[in-house]
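Beneath this line is the structure, given in C-alpha cells, with notes to follow.
Heads up, one of the protein chains got dropped from this complex, but the rest are sitting where they should.
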Amino acid sequence: MRKEIPLAVTFVVGIVAVLAVYTGQSQAVRGMDQWFVTSTAFAVFLGAISQVSHHLRVVRNKRPNWQYSIVLLLALLTWTGVGIWDKAGGPRYTWLFSTFVVPLGATVGSLLAFYIGSAAYRAFRARNLDAAILLISGMIVMLGKAPIGEVISPFFSTATSWILDVPNTSVMRAINLGVFVGTMVQAVKILLGIERSHLGSSAK
Amino acid sequence: MPLIVAGKTVQFLIVVALLLSALVMIPRIRSGRHVPEIRRLPAMDAIDEAVGRATEMGKPIVYSPGTPERIDDAQTFASLGILSHVAKQAAKYDCDLIVTCNGAWLHPLLDEVVRQAYISEGKQDSYRPDSVRFLAENLSAYASGVLGILNREGAAVNMMIGAWWAQSLILAEGGFHTGAIQIGATAHTHQIAFFVTACDYCLIGEEIYAAGAYIGREPVLVGTLLIQDYGKLVMAAVILLGVILAAFDKQQALIDLIRK
Amino acid sequence: MGFFDWMQKIDRRWLYLLVFMSVAIPVVKPMGLPISIGKETEGFFAAIDALNPGDVMILTPEYGAAQVPEVGSMTTSAFRQAMNKGVRVLIFGVWPDGQGPTIAQGACEAISDELGKTYGVDWVNLGYKPGLDVTLKKMVDDVWEAAVGVDIKGNALESLPMMQDVRKAADCKLVANINIHGFGLEKTMAFIGIPTGMTVIGGNGAAGITEVIPYFRSGQLQGLLMGMRGAAEYEILVQKPGRAVVGMDAQSAAHVTIIIFVILANIGYLLEKRTKAAKAAGR
Partner (left out) sequence: MTTTQLWIAGIGTLAIYSFLIKENPVYRFFEFLLVGAGSAHLIVNTYHNYLRPTVANTIIRDGNYSMIIPICLGLLMYTRFIPGQGHISRLPMAFWLGIGSGYLLAYNPGPFIGQLTASFWKPNSVNNIISAVLLLSTLLYFIFTVGPQSRGWKAYSIVSKVGRTGIMVALGAAFGSTVMARLSNLLGRVQFLLIDWLKIAQ
C-alpha cells in the first residue's frame, strides 16, 4: 500500500488535469491548482531544514572547515529573522539583501569569466574536425556580437546572423523537438507509474 | 459541443498515442519479445580503451556524475548506468576507481552502483568503500575538490558524465592539464561545447540517454528510447511532407490539420 | 624549452589578470564603438510600442543576483518604455530562487519616481509567488487568487486601483519574460501566451539564447533581447543608454582577448603535434 496509494493519486490527479485542459474545463480544477500551490509553498522549509541539519552535523563533529558552517547557519538565521520580522519588502531586509546578496551573488557568478579565459588558453583545442568547426563558428559569433566585429569587417555580423538564423535555428529546433518528446514520454511514464524513482525505488 | 477544445484535437491525440505506446512497448521489451538494436557510440567504445590505459599506467579512473539539482534528473540515471559499466570494467582489471559526488542524497546511489558492479564481477574483496567520495554540497568547493583529486592522484582517465552546469569548464580544463583521457557527456546544450573542445570523446545532448540504455539494457530505458525514436521519425516525416507541400504552395492544408 | 612549451606552462593567474584588464581598461577609457540594432531587439521594442496608453502588460523578471549585469537592464528598460508610453505594468515572478521581483522593485521604484508615476496606479509588483507552472496557469484563471490577494509589500490588492482592471491574465495585452535560461520563455508561451493569445516577448541571458532563437524565427516570440548586446541595443532604442551600452567596448575587448587566447593556444597545439610527428618519423 505504501506504493499503490501514491501511484493511484498521481494517476487520477494527472488524468483529471489533462482532461480538464483538453475539454476546456480548466477553470473547474482551480481548487486543485490552489491545493497544489499551497501545499508546495508550505514545504518551502525542506531545503533549509536539510541544510541546517547537515551543517549542524559538520559543526558537532568538528569536520574540516566547520567554522564556516557556523557562518552559514548564522547568516540563514539572521536573514530569515530580519526578513520575517520586517514587513514584506521592508527597508531593513531590503538593505541586507541589496548590500550582501546582490553584489556577492553577482561576483560569484562572474568568477566564471576568468575560468573561461584560462580554459580558452589552456584547454580549447581543435583536436578534430568537430572541435574545429565548433571553435570557428564560436569565434565568428563572438566577433559578430561585439561592436568591434563590425568595425573590423561587416562579414562578422552578416555571418553571425546567418549562423543564428539558419543552422542554429534548424539544429536547436530539432534538439528542442527531441527534448519535447523526451519530456512528454517522461510525464506519461510518471502518470502510468512506470517511472517510480521518486518513490524511493529505481525504475527497475 | 465538441468534446475537445478547438485547436487542441491533434495535441490530445499526441498525448493518447504516447500513453498507448508506453503501455504497449515497455512491457514488450520487458518480456524480451522485442529488443531493438541500439547504435554504438564512439565515446562508449572509448571506455574500454580508457580502462585499459589506466590499468597499464597503474593510475586511477576519476568518474564525476555531474551536479544534478533534483533526484529525478534523467541524466543522472543515465550516468548511473554508465558508471555501473565503468565500475565492472575497473573491477575486472583491478584498476583504481574514484567516484566524486556533490550531493548527500547522491552518495548512497553511487555507492550501491559501484558495490554491485564489484560483486557482479566476483571482486567484492577489492571493493573499497572510500572509492565514492562526497566532496562538498557547494558547487565551487566541489569543483576544487575534484581538481585536487585529479592532480594528487594523477588520474589516467577523467570521466564527466551527467547533468553539468558551469563547473564542466573547470573540470575539463583541470583534466586536460593532467594529461588524462577525457570523456565528457551532458544534455545541457550550453555546456556541451566545453566538452567537445577539451575532451577526447564526447556524448552530445541526448546521446547520454542512449548510452545509458545501451549499456544497462534496462527495459524501461530502452523502451523510452524506442518511443522517442518513433516520435522523432513521425516528426521528421511530417516536416518532410510539409516541405514537399510547400514547394507547391499547398502546405496550408497540413498546417490547418495540425492546428485542429 | 621553446616558446610554446613556456606558453603551455604559464601560471593561470596571469591569464586571469589579462582577462580582468581587458574588461577594466575600456571601462575607464571607453572607445565608443557604434552599435547596430538587430531585428530581434526592434521586435521587442515595437511590441511594447504597439500598446495603447492604459493597457496593462505583464513583466516577469526571472533571474537571480548573479545575472543582473547581463539582463537586469532589460527589465528596467522595458519598464521605462512602458511608463513613457502610459502602459501599466504588472510584475511578478515564479522562479524558485525568488530574487527577480525583489531586485526589480528597487530599480523600478527609482524610474517610477523619476517619471512621476504612482505605485498601485501605474504599476504593481506582486512579488515572488511559489508554484511554478501551476501559478502561471492560475494567473490565466484568476490573478487575485494566484497572488493570494497581496503584492510584494503586503498591500491588499483591493487597495491598488490598477488591480481593479486586472482580474485575469487576459486583461493584459502582452507578456514580457526576462530570464537566463530559455526554459522560462517556453513556459511563458505554453501557460500564458498560447492559452490567452496575447503577445509574448522575451529577454534572455546569452548562455541560453541559441535555444530560444527558433521561437523568434517561427513568430511565436514577437521580440527577443539577446544577452547584454540585446540589452545595449534596447537601451539605445528607449533613449536611455546605460551600463550595457557603455559596457559594449569592454565586451569587444574581452572577446578579442579570448579569441587571441584560443588562436595562440591552438597554434601551440599544432606545432607540438607536428614536432611529435616528426620525432616519431625520425625514430
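Here the chain labels run A, B and C in written order, and each chain numbers its own residues starting at 1.
Throughout what follows, a residue touches a chain if its C-beta (ideal position, glycine included) is under 8 Å from a C-beta of that chain, and two chains touch if they have at least 3 such contacts.
Everything quoted here is computed from the prediction, not taken from an experiment.
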Checklist outcome for this item: In the full complex, the chain left out is in contact with A, B, C
Next on the checklist: In the whole complex, not just what's shown, which of A:M32, A:L56 or A:I152 touches the removed chain?
Outcome noted: A:M32
Item to check | Where the unshown chain meets chain B, residue by residue | outcome: 8, 10-11, 14-15, 18, 36-40, 138, 140, 144, 189-194, 196-197, 204-207, 210, 213-214, 225-226, 229, 232-233, 235-236, 238-240, 242-243, 245-247, 249, 251, 254-255, 258-259
Next on the checklist: Just checking the interface: what residues of chain C touch the absent partner chain?
Outcome noted: 13, 16, 19-20, 23-24, 27-29, 66-70, 96-99, 102, 126-130, 133-134, 137, 147-150, 152, 154, 156, 186, 189-191, 194-195, 205-207, 209-211, 214-215, 217-220, 226-229, 243, 246-247, 250-251, 254-255, 258
Checklist entry - In terms of residues, what is the contact footprint of the unshown chain on chain A? => result 2-3, 5-7, 9-18, 20-22, 31-49, 51, 53, 65, 68-69, 71-80, 83-84, 87-89, 93, 95-116, 120, 130-131, 133-142, 145-146, 162-178, 180, 183-184, 186-188, 190-191, 198-200
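To be clear about the criterion, only the chains that are shown with their structure count from here on.
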Checklist outcome for this item: Most remote chain w.r.t. Chain B, using mean C-alpha positions, is C
Item to check | Comparison of A-C and A-B (more C-beta pairs in contact) | outcome: A-C
Checklist entry - In whole angstrom, how far does the Cα centroid of chain B sit from the Cα centroid of chain C? => result 30
Checklist entry - Where the centres are mean C-alpha positions, what is the separation of chain A from chain C, in Å? => result 16
Next on the checklist: Give me the residue numbers in chain B that touch at least two other chains, ranges are fine.
Outcome noted: 189
Item to check | Contacts with two or more other chains, residues of chain C listed in rising order | outcome: 210-211
Checklist entry - What residues of chain B sit close enough to touch chain C in their complex? => result 189-190
Next on the checklist: Looking at the complex, which residues from chain C come into contact with chain A?
Outcome noted: 8, 10, 12, 15-16, 18-20, 23, 33-36, 38, 64-69, 99, 102-103, 105-106, 127, 129-131, 134-135, 137-138, 140-142, 145-146, 150, 152-154, 195, 206, 210-211, 213-214, 217, 226-227, 229, 248-249, 251-259, 261-262, 264-266, 269
Checklist outcome for this item: The chain A residues in contact with chain C across the complex are 26-27, 30, 33-34, 36-37, 40-41, 44, 87-89, 94, 97-98, 101-106, 108-110, 113-114, 116-118, 120-122, 124-127, 135, 139, 142-143, 145-151, 157, 161, 164-165, 168-169, 172-173, 175-176
